[in-house]
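Below is one structure. I have some questions about it.
With one protein chain withheld, the remaining protein chains of the complex are depicted in position.
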Amino acid sequence: MKRQFMNGYDAVKDIADGSTIMVGGFGLVGIPEQMILGLVESGVKGLTVISNNCGVDEWGLGLLLKNHQINKMIGSYVGENKEFERQVLSGELDVELTPQGTLAERIRAGGAGIPAFYTPAGVGTQVAEGKETRIFDGKEYVLEKGLKADYSLIRALKADEMGNLLYNKTARNFNPMIAAAGKVTLAEVEEIVPTGTIEPDSIHTPGIYVQGILEAIQEKRIERRTVREG
Amino acid sequence: MKRQFMNGYDAVKDIADGSTIMVGGFGLVGIPEQMILGLVESGVKGLTVISNNCGVDEWGLGLLLKNHQINKMIGSYVGENKEFERQVLSGELDVELTPQGTLAERIRAGGAGIPAFYTPAGVGTQVAEGKETRIFDGKEYVLEKGLKADYSLIRALKADEMGNLLYNKTARNFNPMIAAAGKVTLAEVEEIVPTGTIEPDSIHTPGIYVQGILEAIQEKRIERRTVREG
Amino acid sequence: MKGIKSNVRERIARRAEEEIKSGYYVNLGIGMPTLVANYISENKVVVLQSENGLLGIGAYPAEDEVDPDLINAGKETVTAIKGASYFNSAESFAMIRGEHIDLAILGGMEVSAQGDLANWMIPGKMIKGMGGAMDLVHGARKITVIMDHVNKNGAPKIVNKCSLPLTGKNVVNRIITDRAVLDVTKKGLVVREIAKGFTLEEVENSTEPDIIVPSSICYDAY
Partner (left out) sequence: MKGIKSNVRERIARRAEEEIKSGYYVNLGIGMPTLVANYISENKVVVLQSENGLLGIGAYPAEDEVDPDLINAGKETVTAIKGASYFNSAESFAMIRGEHIDLAILGGMEVSAQGDLANWMIPGKMIKGMGGAMDLVHGARKITVIMDHVNKNGAPKIVNKCSLPLTGKNVVNRIITDRAVLDVTKKGLVVREIAKGFTLEEVENSTEPDIIVPSSICYDAY
């Protein structure tokens, strides 16, 4: 029942210059690979990107960076990317660093209709500068605001035709909250299965949050392949 | 690895007079039946109870009410219980009514270390009287505070020995948030299964939130048995 | 539910069904709104949300299908459709509050010309609680209230100012009664349709606020 796309470009071609997009993933794990490549192909410019990380130089959101498609990045850790550093220092790229838990909660709040909430993370640091702080029960908290996006691009293991999603292991990460925080949410999945084949008690993201689905093979590049001896 | 109890009384016997307890369930669905009976047996008094509903006259939290064990009730809908009405009118019972979504979010916030958040529910009604309101992006919201409990009593379908929980259908309801909001969380389950037999991607409540487990048969009384003809 | 004497409630429910478009996610309130489910066209793909944690409410169960762990927000035993999902109450109201539900159809005691809704308590009577109504009125993208046009004493339920405690302020988009369909607009109440057996004058006389009558309205509409 949900719209299905032919390829990454087909999924993202309507995203207009200057849009705010959220992209799921932690490092390179759980990123919508083909939709990111689709954005490179579409050449859309002036994006505000909300994502925990910004890929690496040659993969993931790093590709959009290299292509000068991102104006502003909101994330928690951007340390794996030399081009990122260059663009920030040269003033080409605006960056807003947010504690990871605050980022996750801001995205959840955006999708849940909560405009703002208080959190202890960042109190007494530069993160709280210019923000309202307030004491509850003797402890200081900072007010943080919900985040929404024009488009949310996420990655899941499986979707059924109604857009119900299942994630795999730590590839879940930010994807479920991002699914709920987009005006339009597009899910890239490894497999589309018939409706009724995902156990209703096990569905991670109900289909109500998903407007379109792309079935696509994932490369799943590994940033730090660590193995034990013997 | 988590402590296992012999019966409902054994699970709840340490709960002291004047404690704040949260109890899972929506109507009579997903309530920890034997632990509630255990509270009746223990005779603990002066409880503040946080739960969406307050049972019916002869079952669930209604039993505690009848036994005059509850001083204060925080919930969203208490319309199924005549004794409730009598005690409120006679001044024996204090009641704080909260919109259901606000209640769910306040409990989630309590367990998630969020002291307060803004929500639109209740703005312009008696729910917002005496509370701070604030405008974000042209819309008015009311500040609501997180809720925590000394003890959380919940019901699940299965637990493994590490306290990982799985719920069944709409018996999930408030249980997962209540699990996280208790200083001590006790889970009543239909079955304790060996660790490793619940799929890690499907676990609804990670064992970190659970301090004790009770395996117990559930009566599962039905409030409104509605069937279709033919 | 076929045994119920259809008449007024059925007529309102059938008209309310027309508000539902194919592809919609809909929350139906307890009481008369729940009846609307019986009339949803088979040509429409509609997913019903139940705020106790179910997306995809199905029909009432057959005797041998009754599952005590599967109820709707009215605490009635139900079934789930293929493709249904279960979730917790915080997620359910995140879904509602976050404006993911296309339409909520709710009952009403009073609606004001400004779209204020009162439907949760009558002072002096025992307070039962607001349940999810106060969240729903601020969450769903469109709020339609269905109710009788006048109360048991014949007095208007569409009023200048609600006398009962509010469920929400400025929240109702459309009112469907046994007599008419009206929209709450910035300019005031606009009548769209008049039900069979009623005249525009009768609707005006049984509605406390002034009604805006646009050039085209539909008579004998339902």
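Per-chain residue numbering starts at 1, and chain names A, B and C are given in the order in which the chains are listed.
Everything below uses one rule, namely that contacts are C-beta pairs under 8 Å (C-beta built on N, C-alpha and C of every residue); 3 or more make two chains touch, one makes a residue touch a chain.
Since we're looking at a predicted model, the values are computed, not measured.
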- Item | Which displayed chains the hidden chain touches across the whole complex | A, B
- Task: May I ask which residue of A:G122, A:G146, A:G182 or A:P206 touches the chain that does not appear here?
- Result: A:G122
- Contact partner of the left-out chain, one of A:G62, A:P176 or A:G207: A:P176
- Given A:G8, A:G62, A:G75 or A:G146, the residue that touches the chain left out of view is A:G75
- Query: Residues on chain B that touch the omitted chain in the whole complex?
  - Reply: 1, 108, 110-114, 160-162, 164, 180, 195-196, 200-201, 203, 206-209
- Message: Give me the chain A residues in contact with the hidden chain, please.
- Response: 26-30, 52, 75-79, 85, 88-89, 95, 97, 99-105, 107-108, 119-127, 167-177, 204, 220-229
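Quick note on the criterion: only the chains that are shown with their structure count from here on.
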- Farthest chain relative to chain B (centres taken as mean CA coordinates): A
- Query: How many angstrom between the C-alpha centroids of chain C and chain A?
  - Reply: 36
- Item | Length of the line joining the C-alpha centres of chain A and chain B, rounded to whole Å | 33
- Which chain B residues touch at least two other chains? 105, 119-120, 167-169, 172, 204
- Overlap residues in chain C, where contacts from two or more other chains coincide: 80, 86-87, 93-94, 96-97, 138-139
